[in-house]
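What follows is part of the complex, with its chains left where they were.
Per-chain numbering from 1; labels A and B assigned in written order.
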Amino acid sequence: MAPSVGVIMGSDSDWSTMEAAALALAEFDVPFEVGVVSAHRTVQKMVDYATTAADRGLKVIITGAGGAAHLPGMVAAMTPLPVIGVPVPLKYLDGMDSLLSIVQMPAGVPVATVSIGGARNAGLLAVRILAASDPELLAKMRAFQANLEQVVAEKDEALRAKLLG
Amino acid sequence: MAPSVGVIMGSDSDWSTMEAAALALAEFDVPFEVGVVSAHRTVQKMVDYATTAADRGLKVIITGAGGAAHLPGMVAAMTPLPVIGVPVPLKYLDGMDSLLSIVQMPAGVPVATVSIGGARNAGLLAVRILAASDPELLAKMRAFQANLEQVVAEKDEALRAKLLG
């Protein structure tokens, strides 16, 4: 099945963070593709990726990058699709540089930014975007949310049980 | 026409910031509704708004809030739709508190965060989300992007002209 979501990252070292986005998509049976595309080291490849994404059938692009993180914004500049940005934390500054470099985009070119290291939420946000026009996927998302509630209820019970011992 | 996008904010004083989201939607002829819904002062109204949004036909919800900004995350918790958060800057801290309160959501409940005060981009992101499954809107977004390019070209020319006198 042709991928609906592209998951790209600036460096293969980002994979340990970004894998969670791919897993979330897989949980919802959303077809996706994965790639390493660097804003700074493979500019032409990034241009090609971004400018052809919509025509290749992608609906959403998830991008992860760290430090002076330019990939999300640059891709958003070259596609009409919604672009999700994941601030990848690097060795210093706890991802605050990544967050600001991704979220503080100028008017005209939005990036849908999630939390520092929040790749799982990037995947889930892509699912919601697709679900907005796909009733079946919307139902799955509702079920997922109901399940979250169930998991917390179980943890609550377990904590009380431990304390009451 | 039934609204596709809901634009809500925690206080009517946020309107001066959030109006830009509404204007962006209007530019693309995307029908929307506007309201004041406070996470802290009108909890039940917020619950009702969020839990019924998808069934009422909304596809995207844009939320703006400042300080300990809980509206975007709470709405996201109660709807399967994509939720966009606009950090509204208050009197102190330049919106950094608003940004962190919106973007640092736990795994499971994403909020698509835009820049501090970036309501125009929130509107444009909503358009992109809708355009992902609407070829006509996608074409409009491409045209919009081409026009951005044109505007910069004109400003470039004007600047050079001014310098060359």
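The working rule: a contact is a pair of C-beta atoms (placed from the backbone, for glycine too) under 8 Å apart; a residue touches a chain by one contact, two chains touch by 3 or more.
Fair warning: this is a prediction, and the values are worked out from it, not measured in the lab.
Chemist: How many copies of the one sequence build the whole complex, if 2 are shown?
Modeler: For the whole complex in this structure, the answer is 8 copies.
Note that in this section only the chains that are shown with their structure count from here on.
Chemist: Once you find the CA centre of chain A and the CA centre of chain B, what distance in Å lies between them?
Modeler: Spacing between the chain centres: roughly 18 Å.
Chemist: Can you list the chain A residues touching chain B in their complex?
Modeler: Within the complex, chain A touches chain B at residues 20, 54, 59-60, 77, 80-84, 99, 103-105, 107-116, 118, 120-122, 124-125, 128-134, 138, 141-142, 145, 148.
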